[in-house]
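What you see is the complex with one protein chain gone and the rest in place.
Read from first to last, the chains carry the letters A, B and C; within each, the first residue is number 1.
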Amino acid sequence: MNNDRAFWRTAISSVRPNEIRVRGYDLMELIGSRPFGDVVYLLLSGDLPKGNEGRMMDALLVAACEHSVLAPSVNAARFVASAGVPLQAAVAAGTIGLGDFHGGAVESGADMLLEADQTQKLPREAAMHVAYLRKEDGLRLPGYGHAVHDPDPRGRKLLAVAGELGLSNRYVELARAFESVSKEVFGRPLAMNIDGAMAAILLELGLEPGLGKALYVIGRAAGLVAHVYEEQSRERPYRDVGWKNVRYEGPGARTPR
Amino acid sequence: MNNDRAFWRTAISSVRPNEIRVRGYDLMELIGSRPFGDVVYLLLSGDLPKGNEGRMMDALLVAACEHSVLAPSVNAARFVASAGVPLQAAVAAGTIGLGDFHGGAVESGADMLLEADQTQKLPREAAMHVAYLRKEDGLRLPGYGHAVHDPDPRGRKLLAVAGELGLSNRYVELARAFESVSKEVFGRPLAMNIDGAMAAILLELGLEPGLGKALYVIGRAAGLVAHVYEEQSRERPYRDVGWKNVRYEGPGARTPR
Amino acid sequence: MNNDRAFWRTAISSVRPNEIRVRGYDLMELIGSRPFGDVVYLLLSGDLPKGNEGRMMDALLVAACEHSVLAPSVNAARFVASAGVPLQAAVAAGTIGLGDFHGGAVESGADMLLEADQTQKLPREAAMHVAYLRKEDGLRLPGYGHAVHDPDPRGRKLLAVAGELGLSNRYVELARAFESVSKEVFGRPLAMNIDGAMAAILLELGLEPGLGKALYVIGRAAGLVAHVYEEQSRERPYRDVGWKNVRYEGPGARTPR
Partner (left out) sequence: MNNDRAFWRTAISSVRPNEIRVRGYDLMELIGSRPFGDVVYLLLSGDLPKGNEGRMMDALLVAACEHSVLAPSVNAARFVASAGVPLQAAVAAGTIGLGDFHGGAVESGADMLLEADQTQKLPREAAMHVAYLRKEDGLRLPGYGHAVHDPDPRGRKLLAVAGELGLSNRYVELARAFESVSKEVFGRPLAMNIDGAMAAILLELGLEPGLGKALYVIGRAAGLVAHVYEEQSRERPYRDVGWKNVRYEGPGARTPR
């Protein structure tokens, strides 16, 4: 195409009548022959897996897909769903909520691992060094500790899978090292959670930290769909917290001057 | 502009260097001299008020702006806000939730009033006729009855304001008529709520039913901002319902075959 | 759990410290051993595949994942991404756009197939009957015809995969029958597109029409992530259409009275 100043340009896919190519591959050759994880990896990395990256991606998406209503994203989606909106709009309300405190530790955890890697120290020394730097700055270890789980079984399982698939190298070592130094640095042991494991595996897959949220955005979409559909098919419209359950803490009754 | 096949075209406003015109009016002549209600009316109707339409619009926006956390939109926005996202994104999550069951009665109520109007009967007969038709179809009266208020004081107040501003004519009469026939048709009295009053006033203002949601989308934006800001400045991150407060009602523990 | 009046209840998953079960299955037994398609099917249907449903789901998600910027959802997501927002929020803006005219034909197509099925006629007669009914009502065939492709190669490929996986039965037959009668009924041949094929396969999988959008919401999330990331890493901030490219068609310059 000779289209030098196109308003829209992309390196992701090309579409012309009766042909769709993703990163150069004919989409028809991918449908039915490639697992979704392979194609997600293709979309995010630019090429199909050379090894087990697609299987790893599938494992990451499965790990991220569902955690009941114990997630602000899911609560938001269900409230919105109850108000009578199309499925995709309610899911979107939930997706917005995959914020800095809800999956954001994948990106910041990956940044931390890169910082440790760049020290060129052995894993334990690197982790110790970076962990102390963070402590001095009043920062936590992103991807360690969990509000409900101790340890988070998803973190452990993902690392085991990464090992089986030959994707457990320098970054996973560093991630484990942060766990092992956490007690010495922060005074209490902090177990790697799902986000911490995802951060390490993201880097093992050669993906950039800025894609950290992608794993939840794609994987949790499935859980959000299930919750929105359940809300709309099983619960009464207009989820209502009830006025008696709200505590008002503002100024008392007053009159405009 | 000689731009015959523009991808983007609009009759709302024109922008060129150092000039912005809304529906033909210089925005600079509106800033500081016209209340927001006038300009909202301009945007939605195509011209500035010829009478009290702007003051009425202000009253509608004030009526719609806030109802505490007793609204799925607000709950959704606060959950999302707690997850660490920018203010506008959390507000948007709430806005999505202004669905069919949460403000949607303004549009369907306006449609019902138009249907009654087209009978060309006297208000009471028209309302009776249409109310019975709806009852036969198993439908309710959109804009009548409220989960918390009986009657909804906002509905009454808006009608009073419409009367003072000379905007209480045929559609308000019809809306009152539906209230008065509700007991005879549905077996219990149904007081007009805020949505029912908005529906009538929307038509008195000469606006189309399809703009029914606009009043909440614009007015409640202010309340949503306040709630999102309060959540982010006053509450702990990651609003969590607590795993003990969730009742699981699905299949018991089982193992993949 | 003895929690009789829980505000939150769900049959999708249960979470307690160190344990997450989805529809009764331990999530740890799914991570790494089950493809994402199996788990999506589990979330949406309530149980793991008994046959090839998971592989079919993977094929559907791959088919839905990407179609370049030739989709309002993707354009919206890229505009929003250019304004400087977190990845998940830009994806959500795109997700909202998976509306009635953008994937909505899966649900309405499935409804149409159910209507044809309920005639209990042979496929061709059933399709003919329902197609004429729609024509009389001024309706189109949802899932047939495409703005760019003729035929849409994704529709054909999905049906082929369904055949290979043993999931091509009554509903696929009916869907093909609509294609074959389209010329007779509507005066020109209408090839089944991706949505038409998805509609049939959704029913073959035993899923409800109301889940029609789910395939795009989940699958296209991957494409949206790729586009948002590309926009933010490769393009300049604040995508701007340029004031010279907008045609203003409203009232000329005027002054408030």
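We adopt the following convention: a contact is a pair of C-beta atoms (placed from the backbone, for glycine too) under 8 Å apart; a residue touches a chain by one contact, two chains touch by 3 or more.
What you see is a predicted model; the values in this text were computed from it and never measured.
Residue-wise, the contact with the chain that is not shown comes from C:72, picked out of C:46, C:72, C:151 or C:251.
For chain A, the residues touching the chain absent from view are 1, 3-4, 6-17, 21, 23-26, 29-30, 33-34, 46-48, 85-86, 88-89, 92-93, 96, 241, 243-257. Touching the omitted chain from chain B are residues 7-8, 10-20, 22, 27-28, 30-32, 34-37, 39-40, 43-44, 55, 58-59, 61-63, 65-70, 75, 86-89, 91-93, 95-100, 103, 148-154, 157-158, 160-161, 164, 210-211, 213-214, 216-219, 221-227, 229-230, 232-234, 241. Contact between chain C and the absent chain runs through residues 68-70, 72-73, 75-77, 79-80, 82-85, 89-90, 92-94, 96-102, 104, 147-148, 237-243, 246, 248.
Keep in mind that, in the parts below, only the chains that are shown with their structure count from here on.
Legend note: the chain whose CA centroid lies nearest the centroid of all displayed protein CA atoms is C. Ranking every chain by how far its Cα centroid lies from the centroid of chain C, the top place goes to B. Centroids of chain A and chain C (each the mean of its C-alpha atoms) stand 22 Å apart.
A straight line joining the Cα centres of chain A and chain B is 35 Å long. We define each chain's centre as the mean of its Cα atoms; on that basis chain B and chain C are separated by 30 Å.
Residue positions of chain B touching 2 or more other chains, listed in rising order: 85, 89, 92-93, 96, 241, 243, 246, 248.
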